[in-house]
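The complex is shown incomplete by one protein chain, all other protein chains being positioned as in the whole.
So, subunit A:
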Amino acid sequence: MSQPQEPQLPQDEVPESAVRRRMLKSFGWFALAAAIPVGIYEWITHSPRAQGIAKPFRKVLDANEQVARTYFSNTNLVKTFPAERAARQARINGYEGIKTPLADDWQLQVDRPNNQPLLLSMDAIKALPKYELIYEFKCIEGWSQIQHWGGARLSDFLAKHNLGTRSGNAPSPDNTHDLFRYVGMETPDKGYYVGIDLESALHPQTLLAYELNGQPISAQHGAPVRLIIPVKYGVKNLKRIGRIFFSDDRPRDFWAERGYDYYVGL
């Protein structure tokens, strides 16, 4: 192909009155069009609010979630790192739900449909295979840090205790219609709570974590057991889990109620 030549701009001879008319017409349309962004801004800022932000925003964020859940795969693994890259001191960034000391009689409560709640001790969680995960923890504020967690896979936990399904069987990838849409978790004092789509909860890197850098996790990191879910921002990584339940409706979510996206999938 030969070197493309830049074409000359087309020219016209027009009467002076036509020039003035076209100019007025263009600027008229321009002024009218300029009202559109102003109108959109007024519409958004004067809309009723839905969970801490304007309703139009909430609707698009929820649509973004549908895009993610429809088109994105849930089998992509989060990048992992060698243990020596992990931060010695994992950052602590919030105390909601863990402001009071942990009760001595702590037990993990798991609600089951048509059944008594399951009450479990740490031994039940530690009985499951232990996994180590060294990954880049990502906070919704924008910072990230490589951290080294250890614990049981949430998917193993759900399978072991036949949780997350309407039938009361273990979750099966072949029968996704049997799964509830969401899992909810909250701290014993109900001061912090999250809702998570079940696909993300079943992700192979989602852990019920009880170790940090090979040591039992401290109270400030969420002892005795916390959620580590690498496919979400830190806001979903609930500390000191008190209760787990399943639902087809969105469980309430602490930060979503304060205007953040509900899904926050990474």
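Just so we're on the same page, a residue touches a chain if its C-beta (ideal position, glycine included) is under 8 Å from a C-beta of that chain, and two chains touch if they have at least 3 such contacts; residues count from 1.
Going forward, contacts and distances are computed from a predicted model.
One subunit of the complex is not drawn; among "Thiosulfate reductase", "Thiamine pyrophosphate TPP-binding domain-containing protein", "CRISPR-associated exonuclease Cas4" or "ATP phosphoribosyltransferase regulatory subunit", its UniProt record names it "Thiosulfate reductase". Only one residue from A:L102, A:A170 or A:L266 touches the chain missing from this view: A:L266. Between the chain not shown and the residues A:L102, A:L118 or A:I140, the one that touches is A:I140.
Touch with the hidden chain on the side of subunit A covers residues 3-16, 19, 22-23, 26-27, 30, 33, 37, 52-54, 56-58, 60-61, 64, 68, 72-73, 76-79, 136, 138-144, 230-231, 255, 258-261, 265-266.
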